[in-house]
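Have a look at the structure below before the remarks.
Just one protein chain is left out here, and the rest sit where they should.
We just call them A, B and C in the order they show up, numbering each chain from 1.
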Amino acid sequence: MAGDGSGASPAQPIRSRRVRTRYPARYSAASLLWRGKRPWPRIWDSGDLGSSYDAVVIGGGVHGLATAYYLASNWGITNVAVVDKGYLGGGGSGRNTAIVRSNYLTPDGVAFYDRSVQLYERLAVDLNLNVMFARRGHLTLAHSDGALRTMRWRAEVNKHQGVDSDVIGPAEIKRLVPALDTSDAPRYPILGALHHPPGGIIRHDAVVWGYARAAAALGVEMHQNTEVLDIDVAGGGGPEGKGPGGRVTGVRTNRGDISAPVVVNCTAGWASLVAAMAGVRLPISTHPLQAAVTEPVKMFLPAVVVSGSLHVYVSQTDRGELVFGAAVDPLATYDTGGSLAFAEELAGHVLQLMPGLERMRLLRQWSGLCDMTPDYSPIIGPTPVAGFHCDVGWGTYGFKAAPVAGEQLAACIAGGQVPELIEPFTLSRFAEGRLVGEKGAAAVGH
Amino acid sequence: MSPTRLPARPGEVIDRDRPLDFTWNGRQVSGFAGDTIVSALAAGGCRVFSRSMKYHRPRGILTADFWDPNTLVQVGDEPNVRGGHRLLEAGMQVTAQNAWPSLRFDAKALTALGGRALSAGFYYKTFMRPRRLWPLYEKVLARFAPGGVIDPDSAPRRHEKRYAHPDVVVAGGGPAGLAAATAAARAGARVLLVEHEHAPGGHLRWGTKRERALGAAVADAARTVGVEILTDATLVGRWEDNWLAIVERDGAGGPERLVKARAKVLVAAPGLIERPYVFAGNDRPGVMLSQGARRLLNLWSVRPGDRAVVWSANTAGDAAAADLEVAGVAVEHVDARAGHTVVAAEGRRGRLERVVLSDGTRLEADLLVTAAGWTAPTSLLNMAGVRPVYDAAAARFFPAPPGAPEAGTVLSTGGVSGDGSLDELVGHGEATGRLAAARAATLAHRLQGATAWAAPASGAEPPFPTDERTPLGRDPHPELYRSSTDGIVDLSEDVSSRDLRHGAAEGFDSVELVKRWTTATMGSAQGKLETVNTVAVLAEATASTVAEVGTTTWRPPYAPVTLGALAGRMFEPVRVSVLHDLHVAAGMTPIGAGQWIRPEHYGDPQAEVRNVRANVGIIDVSPLGKLDIRGPDATELLSLLYVNKWRRLAVGSVRYGVMCAEDGVILDDGVTGRLGEDHYLMSTTSSGAGTMEVWIQNWLQTEHPDWRVRVTPVTDAFTSVNVAGPRSRTLLERLVDGVDLDPEAFKYMQVRLGAVAGVAGCVMWRIGFTGELSYELHVPAGYGPHVWQALLDAGADLGVAPFGLEAQRIMRLEKGHFIVGQDTDALTKAPTAGLKSLIKLDKEDFTGLPELRWALEGEPGAGGPEALPRLVAVQPTDPSYVPPEACQIVATGPDGKEQIVGRITSSRFSPTLERSICLAQVEATHASPETALTVVGTDGRRHRAVAMPHHAHFDPAGERLRG
Amino acid sequence: MPEQAEFTGPVAGTREVSGTGWSLRDQSPIPKLLVYEDFESDGLVRGHLGVAFGASTTAPDGVLVCGVRPGEWLLLGERSGSVPPASGAVTVDLTHGLAMFRLTGPAARHVLAAVCSIDIAEAMLPNGAVCGASVARLACTLARDDVAGEHSYLILSQRSAGRYLFEALGDAGGSRT
Partner (left out) sequence: MLLVPCPNCGPRNSADLTLVGESEPRPDPAATTPVEWRSYLYEEDNPAGWTRETWYCRLGCGRFFVTERHRAENRFRNPPLGPSGEPPGRT
């Protein structure tokens, strides 16, 4: 019931000029055999940093690259630079657990993520790079009647929006994932689950590379090791002409200054810091989210399994590894050193779900940074500084939204209007007190 | 296969008097106690232990230790066992992994194909079309997944953990580590030494006679001074303030144990890991590192070959050549320092036959031993923020620039920090141990002084000593990473140097990118063998240097840890009422509610409802949160916490209140009674009890520290029992002392103190969630069972019976009472729940006041109350249809499309009204009484329903509870 | 109290378990009184009771006075009048609200170290020390109270979790050394 429909009128890509991508070499099985051992052309090229662009995207992760790609492919805006202080896909894009799903709670959220799943489904073909989307099916387990109620809430909203979700019982869960303990012996027995067949996993790095390669083929420039040090704003009410009421004019980087009428903040983990450079204060607190992977074993886990109340999600990759994630660390920090407590908690909870896995070994753990907003929903679209757009605050679910966020933000920048799909997620909702109800899914369930 | 066990040799670790039988791929074989799986198999002539992940090439022994990428095996139902480390046990069933379809199958076709198309990242470039076939491709790819087999039904074992707080932890029991531990212990520190292998001594264990003797001596010295030595244990991680994770393996493959240690000083002495060399055929069985050859020979008396080429760039390689000659192996010693390099290892069917050198020389051999240099395992130091720095002259990374003192509480010694003679290494270790102990003493003094309950620290704080150790030297070493030919860089991932070079050419030209593209360093040893070669190949491909490319981030754990060890015994606190055993005896069906286990019902919840409505029932509501609030400013506090007013509540009365967060969202609700002028008992929801205590303390301590009020959680101090039903007063009259139960003397919403069944100090308040005449008794918990039984006994003729949570939920729904968190959610502001009249905007302050003011009065540009959804009672037209909770309510919107306008938040079949009843949140436009609503069932069918005028479906005037 | 009403403790069945070098006993029926510092005159109660946060002392009548939080004391034992709370103090009877177990013996420290994350070495938790700690992931108050020179700890938790705590401690006692 959030989102009162006020604000900008719906803006779909009205005058989309779809541009044909010209790859230096197309990928296919035939070309793979034909080329044999000869090396392939570069997947993207980065020349010298220019002094002016039509748009500068800060952050070479999956969101920034998708935005640049759709600006170029859907709107013909190709004089775009993507700048990243490290390497492409080195932030959250390369650290997440690569789960894709659309079984959200609010109609706004469901519509948004459903569009993302649709885009993901054809991404391999669109980008001519196999992103290996494996539609395994997605199970969110309920261990209490409150959680079961929330699952049904999500399922019913999903169904209304035409998204395939349903609540299933322990017998059906056991049939889908035999390794799960569906008896009533565990401390938190499995009472049911939200089953979402379209959900699955994807090769996250491939999505990054696919967008980068396709954007590069359209003329977008990728500049790695290029750190934004400041953002130039004129006419704003704050110090140095920054802040609300101002207009962005460019960015300063460690490799030189760039003038640009449009600057897009597509960072995760540094969203507050980049926004502060333009004089914009965000409702964001940055927390590490940890993940871990086990040694590989032969396939035994056919679906993505999530337990909200046990704070764990697990899937098995094509390589046979189990990939785990957990809830965000409650300690707000920019430190990605991770913690032992995470691994302990995670292992404990996984073994509650699947006691037979105790001999599996954790091989590696890592963490990424998540920008958490008060309503567990992102901040997309314009800010009080004209020309400065945000695509931030993605919390723990940014990866699954990248295609739709990039597509819609590109439409917002190029079309000059806030598209309907992202209208509920603009920054202004906080000052106006109209938060998005996704938090309900996380907070309800006593 | 021919047996290769040598006659008994000095220094061997096997017990030839204890032969052990086991099976290898179903075949009966044997070894000795003290053997590892690999040494026993090698002694029996086994040369191929696995097939490689991608190309299915045969693989043999490389390092003969934990990190060997080629000897991971399945043991019974345990996958990925380190065959080079796990000790042999009788009856082990060992099978090869990745042998698909079998270990002996010569996968020529695959290998040939691999050469052309299975280059790194090939899967990203194909299988895109047709889209619908991808799932099929994916299934085939998944069959190539490496690793063993897990049995999800294997029986769980008991795991445990422990904590430790040593002064000094030494990671690594080689000569330097042992010397450090001994010196630290001598200086008075409590020392824990963690050794990865099965015995301390490090590389001295497989060294010369003199080295073995020294190793034994330093280990003995450490034990003598009281160092706690954990063997077959690994320090797997280091986090802030030296929080350490140590995994103790149980030698025999039993459950591992996790030790969580808070060390004051950590000494990292992990030694060095030998690095493979990259050349054509470097993964062929028979190509071995010098450490591997020496371990096989000197620990287990296994001769690794008959005719060996030893290609050596250092003394370790020279020693291997000498050891092999002593064992009767024909050795060709090729000196890398003289510029000779290996370019190919050739052979057939998984056997090495000849070695090709850079000058074209071809040497017949069945064993090639390489000694190309070392990798410093700086993981632990990296986790402490130390960046590894490359030294080209020594051809390896070091944890710090030459001679840099180590400033903090993480020190390093031994091979990881430099080279030297054994005496120099031991001397550096001792100096490190003394420094560690002295720094730990300073920190212990500070910690004792700062910790409120610690014994007072005696004397002045000892100074935190500076690092005045003489740094270890650095031996020059040639930079040997890749030959002029391409070979396998990562053996566990089957990544070749060509893959890396092509990856760099395609644009994956930083170490992190090429790692992701090729998966190099992502395998079982997590880069310990592969990282530096990966970096070197990339440096070569991008015309830069090893130093410029830098190394990848080492991530914990240092060695893999079983999930069982990490989990330990499950510690999930469970809370039960003192009446729990009585409920069990009464046949309760339990339900988990947060940490609590409660009776959901005792057989028939509908009958329990009818009994309460007709007679009298008792329910255990002990989990209800209770806070004792005392002091002159107690009223002030209540006024701040609740949206309603409290100043006029008379002593002896109770009042219902709602608390909101600062955003106006309903946080909790409950009843609070005034027991005395400055004394209240507050109740909260069961699930909110803990949160509300902290919430209240936060307001008191941070916003109003001057208020004179004490808040004490007393939830568990009372057994809370609600006695409900028309005959409840009759029942209580038989048991209560000191309280006049007359309806005029003890009215609805009043509180009294008195005795029940002889138990004094009971708080009674006359309230009821069920809508019946009812009394809530709060009895000192230790006497709860007594009172509960007394109620059942005294009321037998009145039809008294216990009722559970489910009956209570039905009755509260009949009465239209909402449950916070079920009928409200994280965005539900107080006006939604029909609390408009309760909210007193004229109060000076209460939590959430501004938001509630704007919600009720409107603010510029916002909707005001009409924008908020409403909680309404709903009755389906079909009285037998109970819509499942969370079903959606829809209506046709202005665009003609069906829109969601609300949802059912609670629903039950009411035995009292004999029809279905609901609460629902709906948009205000659909909330008026008599509005026709459409409820969508879970099967998609539409059901008609109607919004009701009151929340209460039953007795809306409340005559029964006031009776 | 009525004659027929027996105090029911948190533990079902046997109220004492033991292993090699340790024993664990349920002492929940012992009276427990929470005493707060006086509103009006700061330090009055502290002066009266004689110990600060983090420490304990045994009063002449045998009551153990524990400084459980700053300005808060827990008085454990049947008071015979020698330690009345100061006149201005707020007191709350928590006899029924807390479970209390005594872990005793030469191996007691080892047992506790398996489930308690704070440093319980001699210098860090000497006899008489009182602290708040997580024991088996449960918020507890820990008081070191040696008996006849033998290591002994009083461990107090919410009463409702007492049964869980008792079992967790007993299990820890069975761990390998």
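Assume contacts are C-beta pairs under 8 Å (C-beta built on N, C-alpha and C of every residue); 3 or more make two chains touch, one makes a residue touch a chain.
Because the structure is predicted, anything quoted here is derived from the model rather than measured.
For the omitted chain, the shown partners it touches in the full complex are A, B, C.
Residue C:C131 is the one among C:V11, C:V90 or C:C131 that touches the chain not shown.
Screening B:S39, B:T413 or B:T451 for touch with the missing chain picks out B:T451. Check B:A90, B:V694 or B:L913 against the missing chain and you find that the one touching it is B:V694. Note on the undisplayed chain: of the listed residues B:D17, B:E677 or B:E844, the one touching it is B:E844. Listed by residue number, the positions of chain C touching the unshown chain are 52-54, 69-70, 117-118, 131-134, 139.
Seen from chain A, the chain kept out of the figure touches residues 270, 272-273, 281-286, 330-335, 337, 339-341, 374, 430-433.
In the full complex, chain B touches the omitted chain through residues 239-243, 262, 264, 409, 443, 446-447, 449-454, 662-663, 694, 697-698, 701-703, 844-845, 849-851, 854, 859, 862.
Throughout what follows, only the chains that are shown with their structure count from here on.
Across B-C and A-B, it is A-B that has more C-beta pairs touching. Between chain B and chain C, the centres computed from C-alpha atoms are 31 Å apart. Across the assembly, chain B contributes residues 161, 260, 572, 574 that each touch 2 or more other chains. Chain A has no residue in contact with two or more other chains. Those residues of chain C that touch chain B in the complex are listed here as 1-10, 12, 28-29, 34, 36, 39, 52-55, 90, 92-98, 113-117, 119, 121-126, 129-131, 136-138, 158-161, 163-165, 168, 171-172, 175-176. Against chain A, the residues of chain B that register as touching in their complex are 77-80, 115-117, 119, 122-129, 131, 134-135, 138, 141-143, 145-154, 156-157, 159, 161, 237, 239-240, 243, 245, 255, 258, 260, 383, 498, 501-502, 505-508, 510, 512-513, 516-517, 519, 522, 524, 526, 555-557, 560-568, 570, 572, 574, 591-594, 663, 685, 687, 820-822, 825-827, 851, 854, 859, 861-863, 867, 869, 884-888, 890, 898, 900-903, 921, 923, 936, 938, 940.
Interface residues of chain B facing chain C in the complex, by the touch rule stated above, are 160-165, 190, 257, 260, 262, 444, 447-448, 451-455, 569, 571-578, 580-581, 595-596, 622-623, 628, 630-632, 708, 710, 712-718, 757-760, 780-787.
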